[in-house]
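Apart from one protein chain that is not included, each protein chain of the complex appears where it belongs.
This part shows chain A:
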Amino acid sequence: MAAESETRKKVEGFFDKDDHTNNWAVLVCTSRFWFNYRHIANTMSMYRTVKRMGIPDSHIILMLADDVACNPRNSYPATVFDHPRKTTDLYGDNVEVDYRGYEVTVENFIRLLTGRVSADTPRNKRLLTDAKSNVFIYMTGHGGEDFLKFQDSEEINSYDIANAFEQMWEKQRYREILFVIDTCQANTMFSKFYSPNILSIGSSAKGENSYSYFHDYDLGVSVIDRFTYYNLEFFEKVDMASKKTMEDLVSVYNVSLLRSHPGVRTDLFGRRLADTYLTDFFGSVQNIELTAEAFPIGQPESL
């Protein structure tokens, strides 16, 4: 009996550990139109990164408000590049866009987060998270103080997102959230959050613009934003085995290079940044606990 209770303790101890068991990523580009190429490229770059770090397509919700790859103005049809060198085609041959074009609306986004989708919504358009999910949410587009424009026709405000997160928390739809936003006056967007376990990073302070980085003179558009570019520059050097922490990521932000003041909000987040691995959000790394003795699975009686 003693052995059994010890086993149970062990098992419970393993599952009780306050760790996440699954990772999700929600990547949102809210801008339409050819001249917003860079926002699509931002999002596609992030998509490529989280996929490379191990999050499968089934756990990535990719929302793209426009299709620049197939825009007639694109002189490189069916491609999206984030660098004028054009070495990496972000569009590739394995891209799963879950919400596209006019499906990218404020309503759909909030429904996705809170899980209040209609019964006939396919699985790829649902955020099937639970209380053990770490969710990475990346948003980019044109924004202002306390709002982010969707589709040139509507906008989401910071209160909407804050309330949606609170609802997610109440419904046990996440364990931790990493909220990253690249837009003008981005830091205002997470200023209204009040739910626990949310780490937020924004590209620019209130009253500041977020600027683009590369301009491509073949395409005639800018292909990436500064904040996303410098994030990616950091990520390109890490892989899913990396022990880099959020502290390392935040420390590379350079105000003179970004030309804006990125913001990091940690007061809602339970852990220290130095203790938070990048892979907690960006990779799909499951906790594997190695035990000295074999752990039997099956009927306790057979012990």
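Keep in mind that, in the parts below, a residue touches a chain if its C-beta (ideal position, glycine included) is under 8 Å from a C-beta of that chain, and two chains touch if they have at least 3 such contacts; residues count from 1.
Assume contacts and distances are computed from a predicted model.
Engineer: According to its UniProt entry, is the unseen chain "Glycosyl phosphatidyl inositol protein transamidase complex subunit", "Two-component response regulator ARR11", "Signal peptidase complex catalytic subunit SEC11" or "RNA polymerase II transcription factor B subunit 3"?
Structural biologist: "Glycosyl phosphatidyl inositol protein transamidase complex subunit"
Engineer: From the list A:30, A:43 or A:74, which touches the chain that is not on show?
Structural biologist: A:74
Engineer: May I ask which residue of A:107, A:154 or A:218 touches the chain that does not appear here?
Structural biologist: Touching the chain that is not displayed is residue A:218.
Engineer: Even though one chain is hidden, which residues of chain A still touch it in the full complex?
Structural biologist: These residues of chain A touch the chain that is not shown: 33-35, 70-75, 77, 215, 217-221.
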